[in-house]
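Note that one protein chain is taken out, while the other chains of the complex remain in position.
Labels run A, B and C following the written order; every chain starts at residue 1.
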Amino acid sequence: MANQSIPDTPLFDRSGSIRGYRINKMAMALGQAANREAFKENEEAYLDRFRLTAEEKKAVMSRDWHEMVRLGGNLFFILKISAIDPTPITKIGAAQAGMSHEDFLYERLGKRANG
Amino acid sequence: MANQSIPDTPLFDRSGSIRGYRINKMAMALGQAANREAFKENEEAYLDRFRLTAEEKKAVMSRDWHEMVRLGGNLFFILKISAIDPTPITKIGAAQAGMSHEDFLYERLGKRANG
Amino acid sequence: MAKIIGGLGTSHVPSIGAALDKGLRDTADWKPFFDGYEAGKEWVKEAKPDIAVVVFNDHGNTFFLDRVPTFAVGVADTYNPVDEGWGPRAIPPFEGATDFSWHFVDKLVERHFDPLVCREIEVDHGMQVPMELFFGRPETWPVKVVPIWVNTIQYPIPTPQRCWEMGKVLREAIESWPGDERVVILGTGGLSHQLQGARAGFINQEADRAWLDGIASNPEHYRNMTREDYVEQFGSEGAELIMWLVMRAAMNEKVDLVHKHYYAPASMTGAGMVVLENAA
Partner (left out) sequence: MAKIIGGLGTSHVPSIGAALDKGLRDTADWKPFFDGYEAGKEWVKEAKPDIAVVVFNDHGNTFFLDRVPTFAVGVADTYNPVDEGWGPRAIPPFEGATDFSWHFVDKLVERHFDPLVCREIEVDHGMQVPMELFFGRPETWPVKVVPIWVNTIQYPIPTPQRCWEMGKVLREAIESWPGDERVVILGTGGLSHQLQGARAGFINQEADRAWLDGIASNPEHYRNMTREDYVEQFGSEGAELIMWLVMRAAMNEKVDLVHKHYYAPASMTGAGMVVLENAA
């Protein structure tokens, strides 16, 4: 299947899978409690264990969800980072859409603005 | 596929796979050098790590290849035990056939008796 | 032979399980969602299934990208819930319908499917949440399970036609099984949602509502759609809906849509369910 055939809708195909392999592997490992502890204790050291590039480390450490996905991160894996802070998935969605969280809830998901 | 449809030829199907799971898992782990060391150092303790039954332990510790296969061991896994001693595969074959090694080489494989 | 007593279609959004864990069932955000499932729960209680076949996708919890199975089938005795990063959930383990699972695997391979056969494996919310929605939170599950994993994460994902064909083999396996178990089939995932890309937050209520009726009355339409069509209409993650086709194909050509429920958004997803029974 060709990527980018549907506007603003990246498919996680070979190129994303290859590009994001390090980030996703690091995030996958957060499914284990011991790794979550290691991440919390010294985030950079944990990321270095998975040989993330400087660019990837910056994206993770600043919780730049848009950038993580741009670098090949797949949401299902990087959600495990959001479990540590914790960050609601709608905030991650808003970051992908490039919208404020409130606008995202209202305009995309159809939630009432104050409810 | 039905098992035992061909005489003296067990197929490694669900029943063998289920029955032999512990033995095969223990043997599979011998693919790692550290586990081989543990096996050599204290064989029984190593087997206990994989919760082998008394019957299974006896078969392994006495290198009773026929019995290991009867208990569900698959030759490809238990060959890793033979790498430790080491035992030629033709001796394991002879044990399956219930023949002396020499007879097995001669009658089954067609090797010359003294060649 | 065993008997297919019904087909269930449902979302499996992880927030549903989290809402139950946090006791949010009756909050304004969640009550209408959960209330709509009560009819489905009642149906299951009456129908008394012995085996639940659950078709779902893993979400980067059980399988990593190192080895991605297109289809996987469980033949394990027990399936524990996997830690998805929030620690283990307090739900009981699932007991496997081991013998039937092996029979199904035999049929699949005979019919030219190529499953990954799994004997030691955990299950994520894709299976947990549908079970909770239809069976509640019992001390032990009242059914044995057959998990079927479908890759919907890394492309290429299987085609809708292939999912449909798998449903046909599932039916054949059930009908050729010597036991007299009552089998319910759960097709899970969706409805419309997109988590990634600038279209994130996409929900298509109209397409979702059409799906809930159409999957009962006109499945041919959905079977003939391409993977791209699914992504376009239901969002990149909404393409999970192809998994309902496995369930639908195992049912009769004609089915009764006995219950239906839709609610949006559950978290970031259009969510809902159907209960289908075979008609003549």
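What we mean here is this: a residue touches a chain if its C-beta (ideal position, glycine included) is under 8 Å from a C-beta of that chain, and two chains touch if they have at least 3 such contacts.
All figures in this text were calculated on a predicted structure; none of them were measured in a lab.
Of the candidate positions C:C118, C:V183 or C:A200, contact with the hidden chain is made by C:C118.
Contact with the chain that does not appear here is found for just one residue of C:T78, C:T159 or C:Q205, C:T159. Listed here are the subunit C residues that touch the chain not shown: 65-72, 105-106, 109-110, 112-121, 154, 156-159, 161-162, 165. Residues of subunit B that touch the chain left out of view are 1, 5-14, 17, 21, 24-25, 27-28, 30-33, 36, 69, 74-77, 79-80, 83-84, 89-90, 92-94, 96-99, 104, 107-111, 115.
Interface residues of subunit A with the unshown chain, by the touch rule above, are 1, 14, 17-18, 21.
Methods note: only the chains that are shown with their structure count from here on.
Between the Cα centres of subunit A and subunit C there is a gap of 25 Å.
Contact of a single residue of subunit C with at least two other chains is seen at no position.
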